[in-house]
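Notes follow the structure.
Of the protein chains in this complex, one is absent; all others appear in place.
The first chain written gets the first letter, and so on, giving A and B; residue counts start at 1 in each chain.
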Amino acid sequence: MSLALVLEQLLNGVQFGLMLFLMSAGLTLVFGVMGLINLAHGSLYMIGAFLCAAVAGATGNFWLGLMAGIAAAAAAGALIEMIVIRRLYARDHLDQVLATFALILILSEGVRMVFGPFPLYLNVPDSLRGTVSLGVVDYSLYRLALIGFGLAVAVGLWALIAKTRLGIQIRAGSTDREMIAALGVNIRALYTIVFALGAALAGLAGALVGAIQSVQVGMGEPVLIVAFVVIVIGGIGSIKGAMVGALLVGVIDTMGRFLLPRIFATFMDTSQAMGVGAALASMLIYLLMALVLIFRPKGLFPAHG
Amino acid sequence: MADPVLDLRGLSKSFGALKATDDVSLTLYKGEIHALIGPNGAGKSTLMGLISGKTAPDAGQVMLNGADITTLSVARRARAGLGRSFQVSSLIPDYSALRNVMLALQARQGHSYRFLRPVNHDAPLRDGARALLARVGLAPRASVEAAMLSHGERRLLEIAVALALAPKCFLLDEPMAGLGAEGTARLVTFLRALKQEAPILLIEHDMDAVFQLADRISVLVYGRIIATGSAAEIRANPQVRAVYLGEETA
Partner (left out) sequence: MDNLRKEWLLNALLAGALFAVPLWAWMANEPFIITLATRIAILAIAAVGLNIALGLGGMVSFGHALYLGVGGYVAGIAAYHAFNGTTVMGLPGTNQMLPIWGVAMVVSGLVAGIVGALSLRTSGIFFIMITLAFAQMGFFFTLSWPAYGGEDGLPIFMRNQFPGLNTARPWELFLVAYGVLLVTLALFAMLRAARFGAALMAIRQNPDRAAAIGISPFGIKLVAFVLSGMITGLAGAMMADLTRFVSPAMMAWTMSGELIVIIILGGVGRLFGPVAGAAILVGFEVFFGGLTEHWKLWLGLVLLAVVLFARGGLIGLIAGRAQNG
């Protein structure tokens, strides 16, 4: 087990974590500001990936595809918010879960109807092909770019929330709903914008990840559930929590899958160690979540009280 | 004098820089009504939370009949004999008046882990609840859902639920709120009789009712008790007049 391999896995973990952050940021914003649990967030990830793959396939230009993916996810998000989601803010969590579960069924089948039952493939853009030398390891340029993208978006999001007028309204919205109404902010429009912003981030993540995985119906939900784990760990409603949680989950999941089978192989036979190690590694992030819950039931960075 | 039933010793609670409760000590003796008054924001609800167990104090103790209950949960305190009514009516909305009282009786008996026998066939529970409803004058409304009762009726049901717990002391949080003159007068008569059963710590906004009822009054301002005494003493206390009554009468 070389240092290079460990470093590569560590970078993969950070890359996975940053993509999780893009998913989690939207989820946690929507919950923080509107008090809504949105299961269909994974569908927006899927829409971003499909549109990116389709447009990139048709034009041969990844970046056009990426723009299309983000725009489509944001537009779908705004549309869904205006037609369905805004009827749910005053409802209880059960209704929110069911209605957004229904949206998953509708959007998944809708995408299947439009794009057919087979996975699409999205190629890494030519400019980001190949590897780049980081001293001890040659690392995939595209994955490195994903890390850069993720960090850039995180900084941008921080600036948006900390420095802009919209950010002030978002922060006010997550702490005191009556106050922003009193300030004369158009809450309906604010909610639509926040939802579309979250959707755009999910679409961005889907499009970026689509180039290293296959683009298929149902790709969003596993990521969505891991994003839930992230925001439970980080503290629901907290962007900072989402960042810390996403990096923790990304690195622990990736390193667990890499290291545990090798650790077990030191004291049991290899095939058994692979099985046990893989099984345990797949549970690791959930165990982390359970641990956080035992000691910090509201997550690491609780946003409300 | 005998030991107090409820004894608060040096309770303190801060939220950040704000001292919501500042070294509060207060006693409640058998047979008395001890009223707690104070302007809005004086920390009455924080203190209520500390007594009922919803909030944990930073320092100090809550003693009930000489036993330290500071670390007990809300439910355990209730079972230990702390009977609390809520400021905003807080009943089980879908349950009828009768079932609200039956639930309290059931809780008092401590047997909620019974899985098979239907409650509706539990004659002692039902009859006990009916008697309590009759006592507060709600017998004709026994089968009406709590959510459908009038505001005044819900306050009475709150009292019936508190009675069902047969507590060692009552903690009544603004029981007169929203009652008309007639309702308040009836409740005053009722509470005067009730204090013989168990002493009452009364948090109340209605000054007339407080001065009519209370054996002792404590005045809470900015989390501190600035005076304790009889109605006459409190009326005459210059500090109280300055910071509190002055404000009300001016």
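The rule is short, and it goes like this: contacts are C-beta pairs under 8 Å (C-beta built on N, C-alpha and C of every residue); 3 or more make two chains touch, one makes a residue touch a chain.
If you're wondering where the values come from, they're calculated on a predicted model, not measured in any experiment.
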Can you say which of B:165, B:221 or B:243 touches the chain missing from this structure? B:165
Given that one chain is not shown, which residue among A:31, A:139 or A:258 touches it? A:31
Of the residues A:136, A:162 or A:283, I need the one that contacts the missing chain. A:283
Quick one: which of B:45, B:90, B:212 or B:228 touches the chain that's been left out? B:90
State which residues belonging to chain A touch the missing partner chain. 31, 37, 84, 87, 93-95, 97-99, 101-106, 108-110, 112-113, 221, 225, 228-229, 231-232, 236, 275, 278-279, 281-283, 286-287, 289-290, 293-294, 297-298
What chain B residues would touch the chain not displayed? 52, 54, 73-76, 78-79, 84, 86, 90-96, 99, 102-104, 106-108, 110-120, 122, 143, 145, 161, 164-165
